[in-house]
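Okay, handing you the structure first.
Only one protein chain is missing; all other protein chains are in place.
Right after this comes chain A.
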Amino acid sequence: MIKFVLMVNRRGQTRLSRYYTPVELSRRAALEADVVRCCLSRRKEQCSFVEYKDFKLVYRQYAALFIVVGITDKENELSIFELIQNFVEVLDKYFSRVVSSCAIMFSLDRVHFILDEIVQNGLVVETNRSRILTPLNAIDKMSDS
């Protein structure tokens, strides 16, 4: 199971957070800060999987953007690592340019929508790029007209 998905910039500011297991709002900030510190402090040549408390973190860096996924220890790290890549590819395709943290902030709702199409309930629901984007494109057409 995926516990949460975080997108943070290099300074550790949260750009997107999605929790699949309830975490109190008051604890989120501390958790995010800690998780981000944990990942940012690692060197590039170090492994992208970190054991953190009772779960694991899988992270990937894209320029200034870090994507960190918290998973239970039953989950396969490599599959999540690949999933992050898949997610970013979808974002690239949708925003038709390199994903920056600004793009994510400005269209937070859309990024959420994409994420919801990929991960639901902490489980991977769809990995096909075009199928992920179908509903979103439909919505865009709707709001354009």
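In this section, contacts are C-beta pairs under 8 Å (C-beta built on N, C-alpha and C of every residue); 3 or more make two chains touch, one makes a residue touch a chain; residues count from 1.
Basically, contacts and distances are computed from a predicted model.
Chemist: Which listed name, "Carboxypeptidase A1", "Phospholipid-transporting ATPase", "AP-3 complex subunit delta-1" or "SEC24 homolog D, COPII coat complex component", is the one UniProt assigns to the chain that has been left out?
Modeler: The missing chain's protein name, per its UniProt entry, is "AP-3 complex subunit delta-1".
Chemist: Tell me which stretches of chain A touch the chain missing from the display.
Modeler: Where chain A meets the chain not shown: residues 1, 14, 16-20, 22, 24-25, 28-29, 74, 76, 78-79, 82-83, 102, 105-109, 112-113, 116, 120-121, 123-128, 131, 134-135, 138-139, 142-143.
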